[in-house]
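Note that this complex is displayed minus one protein chain, with the remaining chains in position.
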Amino acid sequence: MVRIGILTISDRASRGDYADLAGPAIEEWLAHAIASRWDPVRRVIPDGVESVRAVLSHMADVEQLDLVLTSGGTGPAPRDLTPEAMRMVMEKELPGFGEVMRQASLRDVPTAILSRQTAGVRGTTLIINLPGKPAAIDTCLSAVFPAVPYALDLIGAGRIETNPAVIQAFRPG
Amino acid sequence: MVRIGILTISDRASRGDYADLAGPAIEEWLAHAIASRWDPVRRVIPDGVESVRAVLSHMADVEQLDLVLTSGGTGPAPRDLTPEAMRMVMEKELPGFGEVMRQASLRDVPTAILSRQTAGVRGTTLIINLPGKPAAIDTCLSAVFPAVPYALDLIGAGRIETNPAVIQAFRPG
Partner (left out) sequence: MVRIGILTISDRASRGDYADLAGPAIEEWLAHAIASRWDPVRRVIPDGVESVRAVLSHMADVEQLDLVLTSGGTGPAPRDLTPEAMRMVMEKELPGFGEVMRQASLRDVPTAILSRQTAGVRGTTLIINLPGKPAAIDTCLSAVFPAVPYALDLIGAGRIETNPAVIQAFRPG
């Protein structure tokens, strides 16, 4: 059974100043895109290098999730610290994810170039950073998800089958 | 009052072997693009990790400029050392700037992929590396400037209004 972490990183959502919209948007997107069985592991935490580092390494090393999708904290503002935590957690960075997500978002908004989102591998867990806004989350997931099932195969994580009407997963022969 | 550093990095221009064309090209571009009030802070310095590092950190920490645009020193040649200085100065790198500037320049010349230009934040200063040639400077500024006013808002720098006939600045609602 594949388990997918859905980690909302936001000072305000974690304090309850507003409802977390990003986590439910990710979960709904995955519910449409994934055809095989999977379980979500949801969490909402404050911004901060140490808070994000601790949760990401726990999700990878202790909970051994197959995939973790984060949202938030990737911009240039002082409290945007997700990339700093990623740098401490990733064993292998996959720069193509950030490039393609920025490029896809750039078709919608020129400020997409301000995002520092990336992806990387820790053990048998793939971690991908997403933006905080639901519309941008959809754009980014649609851009990279065709490569995710094969990435999970390569790192020894669980097997995902996608719903081909939503996402055409590609596994080289 | 927003203050913008225009920093030409070139052994030969700093020795007076030839006139600095890059600095005036940047200033002229900004004069057309920015509608609100701003002051330029011009400087021409030699290549070198220490020379560039010292001036960039002074411009950010002591002079507290809002934006610094550098030109030159981003190629693969032995005296191209701007990226090495940037690595010591940036608190947060914004990789999307380099990606988008290389991609825009690539429409003109295939050697655009040799550029190591990037951008990053130090305190409340945004630093963006530009190429040395005036034509390439225009291409790069046009590609990234729509995101610059919002970037300055996010890092706590001064507010810029653009001339919409030249640059459509974008601030998410």
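Each chain gets a letter, A and B, in the order it is written, and its residues are counted from 1.
Simple rule for what comes next: contacts are C-beta pairs under 8 Å (C-beta built on N, C-alpha and C of every residue); 3 or more make two chains touch, one makes a residue touch a chain.
Predicted, not measured: the structure shown is a model, and the values here were computed from it.
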Which residue of A:4, A:67 or A:94 touches the chain not shown here: A:94
Residues belonging to chain B that touch the chain removed from view: 75-78, 80, 83-84, 95, 98-99, 102-103, 106, 109-116
Where the unshown chain meets chain A, residue by residue: 92-97, 99-100, 121, 126, 144, 146-147, 150-151, 154-156, 168, 170-172
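Everything that follows uses one rule, which is that only the chains that are shown with their structure count from here on.
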Inter-chain centre distance, chain A versus chain B - centres from mean C-alpha coordinates, in Å: 31
